[in-house]
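One chain of protein is taken out of this complex; the other chains stay put.
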């Protein structure tokens, strides 16, 4: 039996080795035809080792899976495009782990020159003292930052200073199964917009194998439902004029969202698929869910993986109000302090480079994240893509239609990760039968306690 | 108990230690000679003691210290709060829930892990052709990392693409929300944990079974005792030290189940799988609140220590040493 297992493994390893060889050959084949980008990159790498002129720059990121591959390819392109700097991307686990990692090494020599940080880590980064606001370099270099997408910049701008460079930004949108809409007698070209419209549509779409609506267990979606009602998440203008002292989402705006979800859940037209992005998506693709909210970054995957027509629309809003739009999510890239001027220069050059329309066009097409530079949408590669997937335009329109305000600018609080956890937990309690008022109150109390603890700790 | 057992043993199995004891009594040594053992012991124990001090005892003491503070954004103790972290925990519904969940989890995993492993070990202890293959398969989960195991189960539990729900629907049963339903999620994490534990427990129990003297069975067979009579009267008593060991280890491990929770549920839904160990991790590494996290760690340590001592006190009485 040892032999069997051993044989199995050996054959497997051999197969794996063959597979990698095969890949090598394809690369060579490509390279023969034309000098491939990778080859150029390799040359730069070699030069990097030989010449001392090249400045090494570490770039920490939290992107796993295919996104990580795209990011690494992007960095390779940059390295190939010039010879002064060499950027090394380093994966640090999930966004949370990345933050932990940065907290602990911040200010030491292990700290990187460039670090990606999810949006809720913004407040921490600003206060950490381990970063240089990119505004300094913008001023020094006379860079025209207004050319970038205003609604993305606004999140990372505090007191008129831009702290980090937008990198991968997304917003939620409503995704729905057009085929099911038709079967249920709904108009797929005119999808529901308000809470009550969604509720009604969900009722029609629900049958024995299908639930009408679902929402991922992630605080980000609830934040959108609040923001679009023009309500701040925390006080002090969403924490942007001073440190927030308490959360504000416990008001009627929050309650509307909780009640709406509760009504659908009780009517059996809503099903909860947990906190894992993948589980909810799979449920949509296998037609167990007819409508759900997802990140705009997943649009293309959603369309490609579905065996039916996928519709994309704006996020739902309460009946009582006019929608104010969305808050961006995703992450931005920060510049570490305490490193040499030269390294900062390199970091800055990279930031400028990836915000160019051509680069952003590629980025947008390959990842589904927004282009930070609006002109990128006029690039042929994007236009072609949008022709093929017209749904990709919807989140862009939604973002550009967003009404600027402290609500849609997004909240700045240090304890955001904890507050999100409190919200998700309370929603899960709601789905298990707790009343909307009690559930919401739990999230409010939990978040306020977190704010209080962090306040007292920093006194 | 042990002493009595040792008395019965004949001189052949007398250990070196006994010999040393005898030797020591008879001798008259100088002070330098008398302390010789201390010096040797110190030297040999030094590496362990040093490493334990740095990586086990110091962190525990530091945690104790931190548990009386709030920590700032850099993780340093910044505000002394006395017992607040503890009193808050005892009042907090979330912590009470974690305690309940942890106890329930221990209850789900420990007995079933041991019983399944015992069952497999009894099967694999039969003298049959090809038994080696079966033994290796049963032991295989010992070679599986937490990360790999949990990822495989995560996919099997997948609500729509998972094989478990596919199997259920194919025999006309309703699909289950393995990880999305509060009650089910803890069971699912427990199933994964039991599976992961089995390899180790199985190997140890199988080794224990093979150490049982064949003559005992033979004489029982001559007396006409049936399989289950032999199991109850010979196997289980003779195996009891091994069983006791396995129960203790499984018990301690169960309190420390982290990776599978992190990958499968992240403590959810509605904190239904938020074991104390996971709650500590979240408090410390996601919320960056080392004070409350440390208070939980101290409570967990105290509880496990207490329960293990109780187990030794009452459990060991039932154990037969050969």
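Each chain gets a letter, A and B, in the order it is written, and its residues are counted from 1.
To be clear about the criterion, contacts are C-beta pairs under 8 Å (C-beta built on N, C-alpha and C of every residue); 3 or more make two chains touch, one makes a residue touch a chain.
Operating definition for what follows: contacts and distances are computed from a predicted model.
Student: Pick from "Succinate dehydrogenase cytochrome b556 subunit", "Carbohydrate ABC transporter membrane protein 2, CUT1 family", "Methylmalonyl-CoA mutase, C-terminal domain" or "Thiol reductant ABC exporter subunit CydD" the UniProt protein name of the chain that isn't shown here.
Tutor: Going by UniProt, the chain not displayed is called "Carbohydrate ABC transporter membrane protein 2, CUT1 family".
Student: One chain is left out of this view; which of B:81, B:185, B:204 or B:270 touches it in the full complex?
Tutor: Once the missing chain is taken into account, the touching residue is B:204.
Student: Determine and list the subunit A residues touching the chain excluded from the picture.
Tutor: That gives, for subunit A, the contact residues 1-2, 5-6, 9, 12-13, 15-16, 18-20, 22-23, 58, 60, 63-69, 88, 90-95, 97, 100-101, 104-105, 108, 110, 112, 170, 277-278, 281-282, 285-286, 295, 297-298, 301, 305, 330, 367-368.
Student: Taking the full complex into account, what residues of subunit B touch the chain not shown?
Tutor: 11-21, 24, 37-38, 40-41, 44-45, 47-52, 54-60, 62-63, 66, 75, 119-120, 123-124, 126, 128, 131, 133-149, 151-153, 155-156, 161-163, 166, 195, 198-199, 203-204, 206-208, 210-211, 241-242, 245-246, 252, 255-256, 258-259, 262, 277, 280-281, 284, 290, 293-294, 297, 300-301, 304-305, 308, 322
In this text, only the chains that are shown with their structure count from here on.
Student: Could you give the separation in Å between the centres of subunit A and subunit B, each centre being the mean of its C-alpha atoms?
Tutor: Going by mean C-alpha positions, subunit A sits 39 Å from subunit B.
Student: Which of the residues in subunit A come into contact with subunit B in the complex?
Tutor: Those residues of subunit A that touch subunit B are 1-2, 4-5, 96-97, 100, 103-104, 106, 124, 127-128, 217, 272-276, 278-279, 282-283, 285-286, 288, 414-415, 417-418, 421, 424-425, 428-429, 431-432, 446, 450, 453-454, 456-459.
Student: Tell me, which parts of subunit B touch subunit A in their complex?
Tutor: The contact residues of subunit B facing subunit A are 70-75, 78-79, 81, 94, 130, 132-133, 136, 154, 158-161, 177, 179-180, 182, 265-266, 268-271, 282, 285-289, 291-292.
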